[in-house]
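Below is the structure I would like to discuss, written out as structure tokens.
With one protein chain held back, the other chains of the complex are shown just where they sit.
Now for chain A:
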Amino acid sequence: MTASNNTVIQLNHVNYFDGDVHILKDITGSFPEGKITTLVGPSGAGKTTLFRLCNGLISPKSGEIYIKNKPITDYEPTTLRRNIGLALQSATMISGTVFSNLALPLSLQGKQLKEEKAKELLRDVRLDEEFLYRNVKDLSGGQRQKVSVARTLVNRPKVLLLDEITSSLDRVSQQDIEELIVKINQKYRTTIIWITHNLQQALSVGDYTWVMMNGEVVETGETSLLDNPQDERVKQFVEGVNV
């Protein structure tokens, strides 16, 4: 994938260190606008760090990141983060109810979320309306992940960074979320970048795929590359995960 007018995020020789540990090594690549790109690879490959860089939570130690052909540093951080939504696997919640969590993105802007809109968000992620005023302490891991995705959608981001958002869900719920994300992508042309360990999921929803290992991008291309990887390490990884 090369930089073009259709590129929403472009990374050029991006390096990131945590202390002395080299987490991301000379990452160069781009994410096409309006498409679903999946990020696959073993744990510790640097995928979540890449998301945190794209959301502006951290900055690279060297290299450049461009958002819509403008350096990421040209964007005001709050505007950038509202437009590049991030839903993490940990599905961190603020204490309170599901509603207070869904209302959080707007309350940070001094706005209010209407109850009807909150119920619509819950329906989108296949959660019953009765969850709206339930305390988040009483939610299961899967329910938290659904609320986390719904909360990220409140800002109507142009790019959605999804970090293993279905890892705690049963198969039926996984399919529900996959359908929802594909629907959002098609309806709003939202760019989706999705970290998943589920290669079947990557194959069914993704247009493009990045395979990351040990802080490097090992292989990129159309998602079908997972059926026939060129790199020996990717072959071993795919066989190990057993598509």
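By our rule, a residue touches a chain if its C-beta (ideal position, glycine included) is under 8 Å from a C-beta of that chain, and two chains touch if they have at least 3 such contacts; residues count from 1.
We take it that contacts and distances are computed from a predicted model.
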Absent chain [UniProt protein name; select from "Phosphoribosylformylglycinamidine synthase subunit PurS", "SigE family RNA polymerase sigma factor", "Probable chemoreceptor glutamine deamidase CheD" or "Iron export ABC transporter permease subunit FetB"]: "Iron export ABC transporter permease subunit FetB"
Option touching the unshown chain, where A:38, A:155, A:198 or A:223 are the choices: A:155
Options A:39, A:67, A:86 or A:226, residue touching the unrepresented chain: A:86
Given A:6, A:59, A:112 or A:186, the one touching the chain that is not displayed: A:59
Footprint left on chain A by the chain that the document does not show: 18-19, 23, 44-49, 52, 55-59, 73, 77-79, 81-82, 85-86, 88, 90, 92, 94, 104-105, 108-109, 151-152, 155
